[in-house]
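The other protein chains are all here in position, but one chain of the complex has been omitted.
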Amino acid sequence: MTLPKPERIILYILLAFFIFTSVLPLWTCVMTALKTPQDVIYTMPLEPPPSPTLEPMIQAFEIMKRPLLNSFAFTMFATIFSCILGSINGYILTKIRFRGSEVVFLLLAIGIFIPYQTVLIPLVMTMSRLGLYNTIEGLILTHTAYGIPICTLLFRNFYEDIPESLMRAAKTDGAGTWTIFRRIVLPLSPPMFAVAGVFQFTGIWNDFLFGLVLARGTEALPASVALANLKGTTTAFWNVQMAGAWWYALPVVIIYLILGKYLIQGYMAGSVKG
Amino acid sequence: MDLTKDKMNTLLVFLPSLILVGYFVYVSIGWNAVVSLSDWKGLRPSYNIVGVAQYVSLSHDPIFWISLENNLLLISLFVPGSLFLGLFLAILLNAKVRAESTFRTIYLLPFALSFVITAALWAWMYNPSIGVINSLFERTGLGFLKSGWTTDSSIAMYSIILALVWQFSGYTMLVFLAGIRSIPESQIMAARVDGASSLDLYKRIIIPQLKFPALAAFVVLMVFALKAFDFIFILTDGGPGYSTYVLPLMMYRETFSMTHFAYGAAIATLLFAVVMIVVVPYLYMSSRRAKE
Partner (left out) sequence: MTIKNLTKKYEASVGVENLNLEIKDGEFFILLGPSGCGKSTTLLCVAGLLKPDSGEIWLGDKLVTSVERDLYVTPQKRGVAMVFQDYALYPHMTVFGNIAFPLEVSGKSKTEVETRVKAAAESLGIFQFLDRKPKQLSGGQRQRVALGRAIVREPEVFLMDEPLANLDAKLRVHMRAELKNLHQKLGTTTLYVTHDQVEAMSIGDRIAIQKDGILQQVGTPEGVYDRPRNMFVGGFIGSPAMNMLEGNLVKKDGNSEIDIGISTFELPDWAEEAVKEAKRSEIVLGIRPEHTTIIAEYRKNAIQAKVSFVELIGRELNVHLTAREEPLIAIAEPTERLEIGKRVWLAFDESKIHIFDKESQEALF
């Protein structure tokens, strides 16, 4: 689509406007995180700090240190578990024909869309009965369970594209179902693990509700809830809050900038295809 | 012999997922529904079944109606808003733009961020005295546009909707852009040779073929509009007053602050039903379409 010159200019103006709107919140966040409390009150949020300081960043880090670690822990494990299970399930649903595999898949797919409020009460009760309330393990279990549907979807769509002929050739060569999985399907899967892994990591890291309901105590406090707490308190002023937001956002931003294309594939799953 | 061993292994390996999802999703949904039929109030669980009493009280509860209204407001403004803005951005980016991927990356970034972060960001931006929005208006002579934003109950919900559209338009843009790009170049060329202006091209050729991406994004947005909790909880916690109450928030408050477990379960069950009404037909339709 080639546009004539004057329209090109309008195009770029519009694009720049939306860059401005997209970036504005992030810019003010960064600026504010580097300001002293006086500067926060007396300078325009858009302005760079007249006397930049790392104080807010340090303060926020002190507060968020442990929660960040917690988040890392359960996010990593839950991501790994849900991805592994997702790939196994995806394989089973596509390559091992059994009656009702479509129905099972549909049931799993619904799991992607359920509002978590619906299962909150039973979840809390289950976790406390299992003694996993307020623990990292509890969060790992929760996030793994609720991550299985989407991971299964991702892997299933991916594995469907592996030609049946590959499977048949392996079978005639005498390979059993799980040998095929180990030696043919898995080696083809790394890109999908990247997609599912990145998608799950950001999803679990960004989660708030489960953290709020299951782990408000200090041992297993996730970073998301810690950041939200920062907002509530009067001790943490805007600059510390913004700094805290930065620390919390950092892993996701890094993943987004470096592995963004995998994340995008995850978002697209099911949007353009059937 | 090997065949059954294979089958055993398969079952073994499938079982954990089946159990986990079966329990954490379906059993839990059922359990929640049962709770909603009980009279559980307070910290001790109680399973006296009282039928639909909770639902009846719900229908008499003005807060419920406010919440529902807000959810509907979300649906009617947030969903179309995000779709149109995303479509607009996708059309803009579909022109041969230099550094297109940079634009795309920046537009999509908000969507990758947690609602905790964006709620914190917007809380700061919307601050009536020193937040960037009111400051900007002041500085550029548009002072009359200043407002209390989330502290003003008459426009708090709209402020929230605006922030959410901001966050989701990158996603809808992504979906539409992919949809536009999946149309074969030859159709575009044919239309141009046939005399179509850019307007004709979009209106009559491109947009009509975006039905399926639009539907997928629509379902995602709809479901979000119904279950949005994190953002609103952190930004306004339902306030000022109850002006930004939404159903998920109400459920949380009733259940965890006021320990009205059965009441909260009723709200949760309703929420589930509505979401299923939206999602199930869509899933059914798209699985049939995938079979073609």
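Note that the chains are named A and B in the order they appear, and that numbering of residues resets to 1 at the start of each chain.
Rule of thumb we're sticking to: a contact is a pair of C-beta atoms (placed from the backbone, for glycine too) under 8 Å apart; a residue touches a chain by one contact, two chains touch by 3 or more.
If you're wondering where the values come from, they're calculated on a predicted model, not measured in any experiment.
**Student:** Given that one chain is not shown, what are the shown chains it touches?
**Tutor:** Counted over the whole complex, the chain not pictured touches B.
**Student:** Just to verify: which one of B:Leu93, B:Ala112 or B:Ala191 makes contact with the chain not shown?
**Tutor:** Only one of B:Leu93, B:Ala112 or B:Ala191 touches the chain omitted from view, namely B:Ala191.
**Student:** Can you tell me which of B:Ser46, B:Gln209 or B:Thr259 touches the chain that was removed from the display?
**Tutor:** Counting the whole complex, the residue in contact with the absent chain is B:Gln209.
**Student:** Spell out, residue by residue, where the missing chain touches subunit B.
**Tutor:** Given the touch definition above, subunit B has residues 184, 186-187, 189-197, 200, 204-205, 208-209, 211 touching the missing chain.
As a working rule, only the chains that are shown with their structure count from here on.
**Student:** Sort out for me which residues of subunit B touch subunit A in the complex.
**Tutor:** Per the touch definition, subunit B meets subunit A at residues 2, 5-6, 9-10, 13-14, 16-17, 20-21, 23-29, 31-32, 35, 45, 89, 92-97, 103, 105-125, 127, 130-132, 135-136, 139, 166, 170-171, 174-175, 178-179, 182, 188, 198, 212-213, 216-217, 220, 223, 226-227, 229-230, 233-234, 247-248, 251-252, 255-256, 261, 264-265, 267-269, 271-272, 275-276, 279-280, 283-284, 286-287, 289-290.
**Student:** Would you pull the subunit A residues touching subunit B in the complex into a rising list?
**Tutor:** My answer: residues 1-3, 8, 11-12, 14-15, 18-19, 21-26, 28-29, 32, 40-41, 44-46, 85, 88-89, 92, 96, 102, 106-111, 113-123, 125-126, 142, 144-146, 148-149, 152, 176-178, 202, 205-209, 212-213, 224-225, 227-228, 230-231, 238, 241-242, 244-245, 248-249, 252-253, 256-257, 260, 263-264, 267-268, 270-274.
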